[in-house]
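Sharing a structure with you now.
In this view, the complex is presented without one of its protein chains, the others remaining in place.
Moving on, here comes chain A:
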């Protein structure tokens, strides 16, 4: 059969050779050798369908269901396969992928390279064993016990786990210290996880809430917060008074800030637009009033909660128009710390005075006025109680305030007319007055009418006398004797400066003849140049003149005017054509009348100096300070010299410097499986690394 087949094939071949264009009709029979040239689809028509080929699969029992299903899907899909990418594009993609891979590979060296570049000294070959003395265990590690005696000793040593060469702790102890039990670690990890999760939830929530733009929502939120805070504060007052005080201080601070800022003052863009609208729009008016109310609320002074009966009175007293506080009272520069004390104690004082004023039996005009104030204030409070005052009410308030102002002015004028301190004298006892005097040394902030009186009487006279004293003191402290600029040398200053005669233990004896001759010669020499000082001044002025830059004269005589002998160019010309160069920097000896310092630059040192800033430095000062410490052994101890001048690269003589191996530096880090896989992907050695490391 096979032979037959072979014969047939050869026959066909011959046929093809004879009639190459003739289509061959093939028989398809099962055989070991099947030529692709002889396959045709003669029997079934022009095309072979996939279903024809796969039809038998369904029937065969050996094929798995999965493949059958896949094949069925394949059959049902009508899409044609995509055209494969052309060569250039595939190569490009491959290149990109290859680049990424190699960068990942190489960049794992980045850290070590950076570290080596930064290192003050590199010792090659890397990873040398330390040359110092080794521990016994390290030496012994490779050594095997042989004799029975050694065996016994080692059993003893290792059995007890005793420290071999004087470590502080035994290895067991060390281990126990280091280790943490598994359960403990697990619990700890879980706790941390939970905490982290909670934190992230909270953060997310806060972020979400912060993003909400609704003003109303925030308003409500804030209000709730405030309420909550107040509640807490009340509790805190009972439980933790110190904390409460702290909180109070914070509140005070926020109040101050509020007072300083322009918030809620109806001065913003929005407020202005509302003000225009207010005439016609009721809601705009309301909004404005709300703002004002907010301001009032926020700037209201917090009252220290106390169980005193004065509290109510204080509250009453507190609302005084702001203009009272407007003029800043004199700050006492001598003891500014008194200020704090005063503000702290002041309400009490005011209380006392208020009470006493009320209880005083003397009836005078002031009393009447105060009474009137009381009445007005009550009225106003009543007004304020309903939160949204109508237009009429506002007008009323304004009227009140204006009336209040006039009253206030009236009172002041009366006060000055009286110009006495009879009321205070009558009211306060001597002791109190003493106390008052002590307290009133600082700035007084007036909050109530009663304070105003005190202010009038006590502070004003002080205000006149106070500033003069500190000013003089300051002048004494700061002013130095004004340095007059003198051209002439003051003889008293330069030469005969407080010469002190010195007492001698021995008096000089009579001069010898020889000496006398010498003295005469000396004296002659001395008086050769007669006026030493004037000579010196001349010399100095000459030097100064030489240092000044010359004026360049570019005037052309006779250009645009008459010229000739004895004619000067006009002023405008001189002004315009005489070029003055910028004056040189002031001389070093400007303020030293008896010294001439040469301004010449010495070029000799310049050739040895650095004239270019080395790389990392940005200015000369940095560089100069970096080289300010000498490195020579004349100025330093031996160790420091060695340390300062140690070479950047040290190589061991005769040792082979192997290229860096990845395992050497990464072994400390590798713990996870991913790293290990990655490691196996990396090339074992990278030769070029060594060059990076050696770079100084």
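Keep in mind that, in the parts below, contacts are C-beta pairs under 8 Å (C-beta built on N, C-alpha and C of every residue); 3 or more make two chains touch, one makes a residue touch a chain; residues count from 1.
Here is the rule we use: contacts and distances are computed from a predicted model.
Considering only the chain that is not displayed, what protein name does its UniProt record carry among "BHLH domain-containing protein", "Golgi pH regulator", "Vacuolar protein sorting-associated protein 33A" or "WD repeat-containing protein 46"?
Of the names offered in "BHLH domain-containing protein", "Golgi pH regulator", "Vacuolar protein sorting-associated protein 33A" or "WD repeat-containing protein 46", the absent chain's UniProt record gives "WD repeat-containing protein 46".
So which of A:220, A:276 or A:610 would be touching the chain we can't see?
From the options A:220, A:276 or A:610, the contact with the absent chain belongs to A:610.
Considering the complete complex, identify which of A:82, A:120, A:183 or A:242 is in touch with the unshown chain.
Considering all chains, including the one not shown, the answer is A:120.
Which of A:157, A:185 or A:597 touches the chain that is not shown?
Spelled out, the listed residue whose C-beta touches the missing chain is A:597.
Suppose we count only contacts with the excluded chain; which residues of chain A make the list?
Missing-chain contacts on chain A: residues 118, 120, 168-170, 173, 473-474, 476-478, 489, 494-495, 497-506, 508-509, 511-512, 514-515, 518, 522-523, 525-526, 528-529, 532-533, 535-536, 539, 589, 592, 594-598, 600-602, 604-613, 615-630, 633-637, 639-640, 643-644.
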